[in-house]
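Here the complex is missing one protein chain, while the rest keep their positions.
Residue numbering begins at 1 within each chain, and the chains themselves are lettered A and B in the order written.
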Amino acid sequence: MTRPELLRVEGITKAYPGVVANSDVSFSIGEGEIHALLGENGAGKSTMVKMIYGLVRPDSGTMTLRGAAYTPSKPAEARRLGVAMVFQHFSLFEALNVAENVALGMENPPPMRELAARIRAVSEEYGLPLDPSRMVGDLSAGERQRVEIIRCLLQDPKLLIMDEPTSVLTPQEVEILFRTLRQLSSEGTAILYISHKLEEIRSLCDEATILRRGKVVATCTPRERTAREMAELMVGQALKTPERRMGAKGEVALGVSDLSVESPIPFGTSLKGVSFTVARGEVLGIAGVAGNGQDELLLALSGELKAAPDKVRVAGQPVGDRGPVERRKAGLVAAPEDRYGHAAAPDMSLVENAFLTAGVRKGLTQNGFVDWAGTRRFAEEIIAAYDVRTPGPDVAARALSGGNLQKFLMGRELMQGAQVIVINQPTWGVDAAAAASIRQSILDRAGEGAAVVVISQDLDELLEVSDSFAVLNEGRLTRPRPTEGLTMDEIGLMMGGAHGMEVAHHVA
Amino acid sequence: MLRLEKRPTPSRFWLYATPPAAVILTMVAGGILFAAMGKNPFEVIRTIFWDPVFGEFAFYLRGQLLVKAGPLILIAIGLALGFRAGIWNIGAEGQYIMGAIFGASVGLAVFPTESRWIFPVMVVAGAFGGWVWAMIPAILKTRFNTNEILVSLMLVYVAQTILAKASTGFLKNPEGMGFPGSRNFSSYPAAKNAFLYEPLGLHWGGVAALVTAVLAYILLTRHQAGFQIRLAGQAPRAARFHGVNPARLVVLCMGISGALAGLAGLFEVTGPAGQISIDFNTGYGFTAIIVAFLGRLNPLGIVLAGFLMALTYVGGEMAATQLGLPAAAIQVFQGMLLFFLLAVDVLTNYRFRLAVGAH
Partner (left out) sequence: MDLGGINPVILIATLMASAVPILLAALGETVVERAGVLNLGVEGMMIFGALGGFIVAVHSGSPVLGFIGGAVCGALLSLIFAALTQVFLANQVATGLALTLFGLGVSSLGGQGYNGIKPPPTGKLFPQALTDLPVVGPIVFGHDWVVYFSIAMTAVLWWVLKSTRVGLIIRAVGESHEAAHALGYKVNRIRLACIAFGGAMAGMGGAYVSLARVPQWVDGITAGAGWIALAIVVFASWKPWRVLIGAYLFGGITVLQLNLQVAGSAIPVEYLSMAPYLITILVLVIMSAGRKASGAPAALGQNFHASR
C-alpha cells in the first residue's frame, strides 16, 4: 500500500517495576490505514496505545506524527494533534448525560445546545443513532461505545485508536461498527485497531503488527494470512483445543424457574422471569452483551440476591431464599466476574481468600474457629493443581497477575467437589494458555458429573465449552438450545440484534 | 520527582514501624510547637514522656497510667472492631456517658443497700446503657440506611444534655446542699469500683480492658466472625459473596463498641470520677479514636497505644502544673499524632520512588 505515512513509532520501550511492558517496538501507520495491533492479554498493547495517547510516557524511543516529532505529555495534547481514543473501559460517567460525557472529552466544547445538535448530526452521518440528553448509565454497552466514538469523531481525528471495541457488541453491532470504520478510513482517518480476535482483523484491517511479551514478533497483511498462522505468531506455540469426554446427561441438578429480582447495582439490569435447568454432566453457556443482567444472574445464583424459595433449586432442594453459605452447603458454588473486590479480597492473602468460599464445603471451621492450617493446605493444593505462579500462599491476592489470580479462584471453586458450578467470565483478561487450561478444567468437572453454568461475553469460548446455549438480553433469558448447529446469525438475533437501532439510519 | 507506587504486598516492616515513626515525628513537631509557645521543648517532652514513668512522682503517676489507659483501651477496641468492618461509630463519647448514667442509676436507686450483687448488676446496666445508645444509629443504618457517623455523633450532644439533666436533676445528690452532681460512690462500698491493686492503678476497668484486648485479638485472628469483620471492611462485596449479612454485622459491631464504651463509663463513674457530674466525662470517647488508629486497629497494638495516650494525659497534667503548659496543647499534640500516623501509614501499602522522565 502506498499511503503517506501518518504515525511512526520507533524503538519504544516502557518498563514498570518488575515488568517490561514494551521493548523496542516499532511500526508505522499510513493515512487512512486500518492498522491492527494484535496480541494476547498482557502482550503490551494497552501500554503502547496509552503512550500514543499521552497517558503514559515511554522510557525511550521516538514517535513522529506526519514527520514531526510527537511527544504528547497529556491526552489533551494528543487530541489537539488529531489523535483520539475509544477506551475499552473507564472513560464514561454513568450519572452524566451523553452530551456532558462528550463535552468532557473535548478541549473547547461548544455550548450544550449546539453540542447536542452536532452529536445528532455526526451520529446520523455515521449511522450511530444516539440521543444526547440520555443518561449514560441507562445505555447499553454498544450505545456507550457509540458515545465514545462520537466524542472522538467530533474532533476530526487523523488517528482513531480503538481498544478491543467489539468485546461488548453483538455480531450485528460489530457489522455496523465495521461499516462506520471503513467509512472513516475511506475519508482518510487512520485507525489503530487493538484486538486479539483474528477473524475480525482479517476482515477489517489493512496491516497488522503482532506483539508478544512486549516485543514486535511480526508485521503482516492479515488478508494474506490464515487465522491459525496469526494465532501461532501471537501465542508463540500451537494451542490445543480442549477435549471433552462426553458423559451421559444425568438428572437435573440446578433448576431456576421464573426468577425475577431487582438489580442492587446502580444502573443495573433487573432479572425478568429467568428459567432454565442444567443436568449433571451438562455445561450451559449463557451469552449476552455486558450489562444485560449477567452480574445480577450470578448474584441471584450465588445467594447474594434472594428470591422465593422454589425459584432456585439445587438437586431438587429449594434454596431461593438462602444465602451463599447455605447454597454452598447444598452443593452450589459460584465464581463472580470481578476478581478484585468481589471474588477475592485483594489485600488478603491467598490462604484467607481460600477460606472466603471454601470454609463451608471443606469443613474449615470448628465451633466458629477457623482451621487456618487446613485452609493453608487447601490453598497449597489449589496452587499446585492449577499451576498458580506465586511466591507462596501468604502473598496478597493483588500481588498476583490477573491470569494467575483467576486460575487460583477457578481452582478454589472447582476443587470443592460441588455438583453445581456457576462461573461468570471464566477467562476474562487471561492469556490464551491459561484460558485453555481453565476451559479444560471446566469440561473435566462436567465430565465428572457436575452441572456447570458458564456466563461469558466471549462467544467462541461458549461455543467451545457448552452443550446448550442461551442468551441474556435486558434481563431476560432465551430458551436454552443445543449448541450444536447454531449459526452466528441465529446467535446474533438471540442477543437482540443491534441495540438502540430502532431509529432509522442509512446503513441499516 | 517523587512518585508513589503501590506495593504488591503490604510491607510487614512498615506495618509495625509506622506507629513509632509517627510518635517520633509528633515529638519533633510538638517540640517546635512548645518552643513557639516559649517553653523549653526538651523539658516539656521529658515531663510528658519520661517523668510519669521514671521521674520523681512516678510511684504515684505509674498507677495513673492504667487508670487513664483502661477506659481508652476498652473503648478503642470496640471502635477498632467497627472501623475494621467499615462501620464508623464515632459517638463512643455518648455511649460512654449513657453507660455511666444507666449503671449509676441502678446503684443510686438501691442506695444504701449493701449486697455483693449490686456492683455486678451495675456493670451489666452500664454495658446495656452503652449498647442501647449504639443501637440507635445501628438500627437506623440497617433499617433506613442512615449515615451512622452523623447519627452517632449527634447522639453525643443529646447524651451530654441528658448528663446535664442527670447531674442537676434526677440523679442529683439529695444531701448535696444544692451542688450539682450525684452521690459519690467512694462512700458507697457496694457500688464502688475500688482499686484491686493501687500501685498499678488496677481496678475492674483495667481488668476488663486487658481481658477484652486478648479476647478481641483471638476473635479477629482465629474466629470466623473476626474474619468476616476484616473482610467486610476490606472488600464489602467479597464479604457478601462469602455470606456475611451486612445488617447483622452492623448490629454486632455497633453493639460491641457501644457496650464496651458503656462499661468504660460505668467503671469511670464508680471509680476515678466517683460521681455523675456535668463534666465527669473527659473526652475519652473521642481520644479513643486516636488510640484505635495508633494501635493499628489491632487489639494488642491498642493496649500499647492506650498506655502511650495515657502518658500524654498524665504527663500533660504534669506539664500543666509544673511548666504552665495549657491543657489544650496536649489536645493539639494528640491530634498531630493522628495526622502523622495517617501520613506515614502510606508506606505500608505504597513506596516512594524517584521517577525519571515519567510524570
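We take it that a residue touches a chain if its C-beta (ideal position, glycine included) is under 8 Å from a C-beta of that chain, and two chains touch if they have at least 3 such contacts.
Values in this document were obtained by computation on a predicted structure and should not be read as measured data.
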Full-complex contact with the absent chain, from A:7, A:37 or A:103: A:103
Sole contact to the chain not displayed, among A:13, A:26, A:64 or A:91: A:91
Hidden-chain contact residue, picked from the options B:146, B:221, B:245 or B:282: B:146
Contact footprint on chain A, counting only the chain that is left out: 16, 47, 50, 54-56, 74-76, 87, 89-96, 100, 103-105, 109, 264, 266
Absent chain, residues of chain B that touch it: 4-6, 83, 88, 90, 140, 143-147, 149-151, 153-155, 157-158, 161-162, 164-165, 286, 289-290, 293, 326, 328-336, 338-339, 342-343, 345-346, 349-350
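Keep this in mind: only the chains that are shown with their structure count from here on.
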Distance between the centres, which are taken as Cα means, of chain B and chain A, whole angstrom: 47
Complex contacts: residues of chain B adjacent to chain A: 5, 8-10, 222-225, 227, 230-231, 234-235, 237-238, 240-243, 245, 349, 353, 357-359
Chain A residues within the chain B interface of the complex: 17-18, 56-57, 59, 73, 302-304, 323-325, 328, 334, 336, 338, 341-348, 352, 355-357, 359-360, 365, 368-370, 372, 395-396, 398-399
